[in-house]
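Removed from the display is one protein chain of the complex; every other protein chain stays in position.
The first chain written gets the first letter, and so on, giving A and B; residue counts start at 1 in each chain.
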Amino acid sequence: MAKTVGLLLAGLVACYGLNWFLAEFIEVVYVDYLNLIGIAIVLAVGLNVINGLTGQFSLGHAGFMAIGAFVAGLVSIQLTYGEMSSGPLELAGLGTFLLSLLLAGLAAAVLGVVVGAPALRLKGDYLAIATLGFAEITRILLTAQDSLGGPTGIKRIPKMPLLPGTGAWDGGTSVFWIFLVVFTIVLFSARLQRSTYGRALIAIRENELAAETMGVRAARMKVMAFVYGAFFAGIAGGLYAHYQHSVRPDDFTSIRSIEVVVMLVLGGLGSITGAVLGAVAVTLVPQLLRPLEEQLQVNGLSMVVYALLLILMMIFRPQGIFGQRELSLKLFRRILPGGRK
Amino acid sequence: MVPVASVDFTSQLLQYFANGVAKGSTYALMAVGYTLVYGVLQLINFAHAEVYMLGSHFAYYQAKWGGYLPDEPGAKPESVPILLVGAFIAIAMLACAAVGMLIERVAYRPLRNAGRLAPLITAIGVSLFLQYGGQVVFGTEPKLFPTFVETEVFEIGSVKIPNTNLLIVVTTFVLMLGLTLFVSKTRPGAAMRACSHDMRTAKLMGINVNATISLTFAIGSALAAVAGVLVAMDQPAITPLMGVRIGLKAFVAAVVGGIGSIPGAALGGLVLGVSESVVGGLWDTNYAEAVAFVFLIVVLLLKPSGLLGKATREKV
Partner (left out) sequence: MTALLATENLTIRFGGLTAVDGFNLAIEPGDLFGLIGPNGAGKTTVFNMITGVYLPTEGSVHFDGKLVNGLQPAQVAALGVSRTFQNIRLFDELSVLENAMTGAHQHAKINLFDSLLRTARHYREEQRQRDRAYELLTFMGLEDRAGLPAKQLPYGHRRKLEIARALATEPKLICLDEPAAGMNTGEKAELSALIRKIRDELKVTVLLIEHDMKLVMGICEKIQVLDYGKTIALGTPQEIQNNPKVIEAYLGGE
């Protein structure tokens, strides 16, 4: 417990340091990539608990993110301006921001219970398509709300609150907040994996019937996995809303849900390290190819190359980059010459 | 689709129903492709939607090269002789069948023993490749589709039925009937059923599994090509991303009907098409978009194997 507090404090300091360093030395456009990667990591590591550890097949992660984004955006707008009106962007207060993220996470977690419930009856692709259905329904219902701006969504979501010493920079404190959440979810997920709950989840994945007859309450555990992933996806949505300052329902189509699954499989399903790496690759590769596209003036070229890489990667390494292994100190020791086995 | 004048409720409902049957027929035609492939490989062939997109584009370019596109914007395009329309569609079907077989050969066959997820990801990859490859090759601008059939509206009572809708429904019905006969009465059809039932045993019984899978992709893709052309005739513009939405809906239709079942795909498609059209007409087009997914979840929870699917039991 004391160790946890220490680790979180260390993470806080490290994220602050990273934010400060980037503000001093790095161009904002690269910071944009970094923030999008951070949000992707939160989504992927959360989904890994559902799809990787528990062996469920959720294809609706964007739905949780959508709920989080809209809840956080609305709460923040309401508490900052008092109403939705036009005018310059303002900063959210620290309390407002944290409250909006918490509510975003909780709202998504509630949806997680709703979506997790079919997981008690459905398996495999059937569950996948049902969760995708839930996410699409969520998106369509958001689109249908004229009070939420309909298809154009909500705008003028306040900026993330400043910290002492971070001021005049376009990136603001986004890196700090986003990577603080990244740090937290990676830490918690690694701990979850190596606990009695993690073993129970893996047991469900490996053999659900045996897990149940050994006393693992599979139904409860599956819903727990969904709630865990959904909670963090909701927070990711909240961060995204504050970072982009506006969100539209169409930011959260099934394509984004599919993208998160691609991250997991590409990195190696069931591995946190793999999820992180997959999130980095899937976010970054199309961005890095963008200059090529612009130079050749061929629209869509970067996505074509990305798609080809994806196909080739799967054909030559179907188990993903990391398989089910984790990058850890132990692995380093094994790889280093003279290391213990 | 046809706008509805202010008439009494029953005829309104009938009108939406008629529109929905046409829409549902295109879903059904697409759903068959998903259901056939899923039946054999347990793979959601995401790229199927892009084969549909290619179908309409193949027809478009044939018409273009044949000189049936308006020379200047706004000019009324010359309509294509009916025999030539048939030839265009047939060639688009053949080309799409070839594309479908190629996709299977290149992207799925190498992964047949690699679990379920890897081919799913390559399917997504192929889908993206064709969407954006389509943008690179065809351009991102929507293209006005040539006039294959002069529009004519029949009136039955107060219900208006355009000839394109009639064409869609009749074509779908004939093709579905043909497919059902093919699968139930011919040797290659029997091989498809055998592979779908148990691929390993089918192989041991001397069935050429690879050829059968190729055939499955060819048939599904040819039907998608027809769907692509029919929909393009009804909605004038085509784009490289046109497959995304109908693809998802058609897959949902296949699941609702009971995946692996051809009558199921037809039923699922019709049910979704009609309910979407009715909800959209009487209530709100936004909610109409959600109808398919609400249906999906309700059906899956009540009968996970779909309306016409068979349940399986795990042996303990």
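By definition in this document, a residue touches a chain if its C-beta (ideal position, glycine included) is under 8 Å from a C-beta of that chain, and two chains touch if they have at least 3 such contacts.
The structure displayed is predicted, hence computed values, not measured ones.
Touch with the chain that is not drawn comes from one residue among A:130, A:192 or A:230, which is A:192.
The omitted chain makes contact with just one of the residues A:224, A:239, A:262 or A:307: A:224.
For chain A, the list of residues touching the undisplayed chain reads 1, 3-4, 188, 191-192, 195-200, 202-203, 205-207, 209-219, 224, 270, 324.
The rule we apply is simple: only the chains that are shown with their structure count from here on.
The centroid of the Cα atoms in chain A and the matching centroid in chain B are 33 Å apart.
Residue ranges on chain A touching chain B, taken from their complex, read 118, 121-122, 124-126, 128-130, 132-134, 136-137, 140-141, 143-144, 209, 254-255, 258, 261-262, 265-266, 269, 298-301, 303-304, 306-308, 310-311, 314-315, 318-319. Across the interface of their complex, chain A is touched by residues 38, 42, 44, 107, 110-111, 114-122, 124-129, 131-136, 139-140, 240, 244, 248, 251-252, 255, 284, 286-287, 289-290, 292-294, 296-297, 300-301, 304, 314, 316 of chain B.
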